[in-house]
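Below you'll find the structure, written out as structure tokens, and then a few comments.
What you see is the complex with one protein chain gone and the rest in place.
Now for chain A:
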Amino acid sequence: MEAIRRSIDLSYSFIVDLSMDQIRIDLTSSIVRVFLTLKVENTGASQASDVLLAFPPTEAEHLAIVKASTAEGKRKRKTYVPLSVNPTELPDAPNGARLFSISLRNPLKTGEAAVLEVLYIVTHCLEPFPVEISQSETQFVYYHDSATLLSPYHVMEQITYIKTPNNKVESYTRVDPTNRAGTELRYGLYHDLPPYSYSPIIVHFENNNPFAVVEELVREVEISHWGNLQVREHYKLKHAGARHKGVFSRVEYQSRPSISGVSSFKHLLARLPPRVHSVYYRDEIGNISSSHLRLGSQKSELEIEPRYPLFGGWKATFVIGYGLPLQDFLFESPDGRHYLNFSFGCPLLETVVDELTIKVVLPEGSKNPSSAVPFPVNQQLEVYYDFSPISMLAEPLMLVSAVFLFFIACIAYLHIDLSIRKS
């Protein structure tokens, strides 16, 4: 322990202690959301401008997003100010722990304290067990984590809450003090934890939420300067929960929906931008006739239903396409270039996307494309390009000239006598 402490001392000229740390882990869906409340106190000699977060490598692999914010103002005027989070390296973090540093707005002076709120989301970390279930069984999953926070700092006090979707918890590791009340598991209060302390826990509980995973998503965004932004999204969807085993009985599924196939899902909700139009939902073999679109001024909601309910391990591919008014997404920068500002993410709610490809199709005649992807924090994509409005007229002119030529040819044919001999 001493050696580790020293290594941190070497790389950072200050010491931060976490005086009070609260972890709230939300396991009520297929995605794990962790809320950390950190009270950071600088006990070192010099100023501290960064706070480090550590993740075990297994968790870091599946880390989707890390957000940090700090509260400013008091009581009712309290506002949360987002802070930037960036991955960093520490030469000898134990067992390959990955580190992220949160840049504080105002560096902490010696003896000062600050409260940070951190949210991070981890995907693919609920492991179904049993791996295969039949139609009448419910789905149980394992969740692996540590009762204590993995942290490069000395932790004074720490408590962990784990929220499960219902009170069917098969088993959980006890790290005293541990207690369970209803859907909540509480680990702690723990005192005086040394840096990088890790006490593994396993929670085995029922989770029947849709484990919808988009294995591959290709989004095509096509810009037409005639006023339309066409979006096509190709999905490869999979139920990543416990695999379905044995028979699928339709009679069970339709007559006893509460106990049959509870871990399967048949609806998905996509949240599309407002003023969306010409929405379609189809796959390789044609239109899928089961979808509902609700248009609103803030957002549009598209409820899609795959052709069949998805049980564990079943797959479905489909395409969603829609048009959007161009002026909502295309802007002109001060230097006269056009830029598209479009969301990067997947419109499906509660869904994990493993691989995402985004293609932006610029109109014919555009030049010097460049893109700005402020990753990983911001989710907006910006594409800059030059475009002269005259190129817009190229295609209509081609059409007009083709029709014109056709008429010319007709006139010529009627007026020219091509026969060799006079009849």
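In this text, contacts are C-beta pairs under 8 Å (C-beta built on N, C-alpha and C of every residue); 3 or more make two chains touch, one makes a residue touch a chain; residues count from 1.
Simple rule for what comes next: contacts and distances are computed from a predicted model.
*Asks:* There's a gap in the complex where one chain should be. From "Protein phosphatase 2, regulatory subunit A, beta a", "Tetraspanin", "Sorting nexin-4-like" or "dolichyl-diphosphooligosaccharide--protein glycotransferase", what does UniProt name that chain?
*Replies:* "dolichyl-diphosphooligosaccharide--protein glycotransferase"
*Asks:* Can you say which of A:T79, A:N95 or A:S289 touches the chain missing from this structure?
*Replies:* Result: among the candidates, A:S289 touches the missing chain.
*Asks:* Any idea which of A:H277, A:R294 or A:K315 touches the chain not displayed?
*Replies:* The missing chain is touched by A:K315.
*Asks:* For the chain that's not shown, point to the residue among A:P57, A:G182, A:P200 or A:G246 touching it.
*Replies:* A:G246
*Asks:* Tell me where the left-out chain touches chain A, residue by residue.
*Replies:* Spelled out for chain A, the touching residues are 246-251, 254-255, 283-290, 307-308, 313-317.
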